[in-house]
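All protein chains but one are shown in place.
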Amino acid sequence: MLLGTVVGQVWATRKEATLNGLRLLVIQPYLKGGGDSAETIVAVDPIGVDVGERVLVVYGRAARHAIGRGHDIGFQSAIVAVVDGAEIAGDSVGQTAETDRRSGAKPGRKT
Amino acid sequence: MLLGTVVGQVWATRKEATLNGLRLLVIQPYLKGGGDSAETIVAVDPIGVDVGERVLVVYGRAARHAIGRGHDIGFQSAIVAVVDGAEIAGDSVGQTAETDRRSGAKPGRKT
Amino acid sequence: MLLGTVVGQVWATRKEATLNGLRLLVIQPYLKGGGDSAETIVAVDPIGVDVGERVLVVYGRAARHAIGRGHDIGFQSAIVAVVDGAEIAGDSVGQTAETDRRSGAKPGRKT
Amino acid sequence: MLLGTVVGQVWATRKEATLNGLRLLVIQPYLKGGGDSAETIVAVDPIGVDVGERVLVVYGRAARHAIGRGHDIGFQSAIVAVVDGAEIAGDSVGQTAETDRRSGAKPGRKT
Partner (left out) sequence: MLLGTVVGQVWATRKEATLNGLRLLVIQPYLKGGGDSAETIVAVDPIGVDVGERVLVVYGRAARHAIGRGHDIGFQSAIVAVVDGAEIAGDSVGQTAETDRRSGAKPGRKT
């Protein structure tokens, strides 16, 4: 599973039928120390997450289970949790990067 | 799922029989900030995408479902969506890099 | 399988139902020579591991087996072993980085 | 699927029984712009490819299908196509790097 931040959304009209009605969110993986990853992944969102929130993303069978539509689906990654907070290597990671800023915490620094 | 741009096409005569009749497109992964990835992946195209268009790519079972030929196929990645647009970390990403240029937007910059 | 160190924990209230009651630990992959990886992965912990301990992490079916809840689960990685020690390229790797320090060993150096 | 160049071969006497009689080729992934990747992968070759040729490689179920021996096999990647040519980001990529040189084209440059 991957810890990341929702940084955006993708819209598509021409698509696999099983993608209809699903939100497609862009997630940036979390790097220890608060660094900024250039890579992103796209995951479907069955929970209703806002841009900026920190989430857990899964792939494959776990993603199919999270969406609950059986095996024959045309996607492979899904959000399975909205993170309330985390403690990583002595650093506090809040629900959003915005929360970190308002609390005076630098991303990747212990508050 | 991976967000990327179709940057080319591959032709092959000697190949696994289940690849017959399928277009093989080369996709470059999207990097946040508009950077240029050297890595590429090859995916089959059941939708009919043009070079330059931005797409979503899936692997494994999701790719087999998108092509609709059951389990016994000799490929593993497929295009499942043509992207109309995206908002990523405050940047607008258009349907193609060309669209971004014509609208005066720099790739990776908000228009 | 991946050798890594438990560097933290994630808490989440809104989540896939099959994640209820499972600890979500953040693991940093081991790098040869004792270097520090910025990437992390999140795995469920069926063993009861402490932050700082070195562990083995698996993905997919092996993770589902380790948790013992069959196929329909919304996660994909799990801790399957707590490492007592390792010898890697002539270096001794202890149960925790703390153990390495107390024994006067530098991480990634033979004691 | 991965586009790459066959750069070598591996020989092994002590091995999983299902690897008997299969050629094990070393493939270097293609990088956009003609760069040189240090990473390699090893794939079985059911087609009969020469060193220097450009190929498509698949993993997992697609590889098992390409070899045609059902599910119980001890390998995971296979060559499924020999590339005749490709157009990638305006560059022509020939059947081999040698072809590119004889035609006066620099790898990664349009001929």
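Each chain gets a letter, A, B, C and D, in the order it is written, and its residues are counted from 1.
FYI, a residue touches a chain if its C-beta (ideal position, glycine included) is under 8 Å from a C-beta of that chain, and two chains touch if they have at least 3 such contacts.
Everything numeric in this text was worked out from a predicted model, so none of it was measured.
Taking every chain of the complex into account, the absent chain touches C, D. In the complete complex, the hidden chain is touched by one of C:22, C:51, C:81 or C:97, namely C:81.
For the chain left out of this panel, the touching residue among D:3, D:49 or D:73 is D:73. Residues of chain D in contact with the chain left out of this view: 7-16, 18-19, 24, 26, 28, 36-44, 51, 60, 64, 71-77. Hidden from this view is one chain, which touches chain C at 1-3, 29-33, 35, 47, 56, 58-62, 65-66, 80-89, 91.
The definition used in the following text is that only the chains that are shown with their structure count from here on.
For the pair chain A and chain B, the distance between C-alpha centroids works out to 21 Å.
For this pair, chain C with chain D, the centres built from the Cα atoms lie 34 Å apart. In chain B, the residues that touch at least two other chains are 60.
Interchain contacts link the chains end to end along an open line, per the touch definition above.
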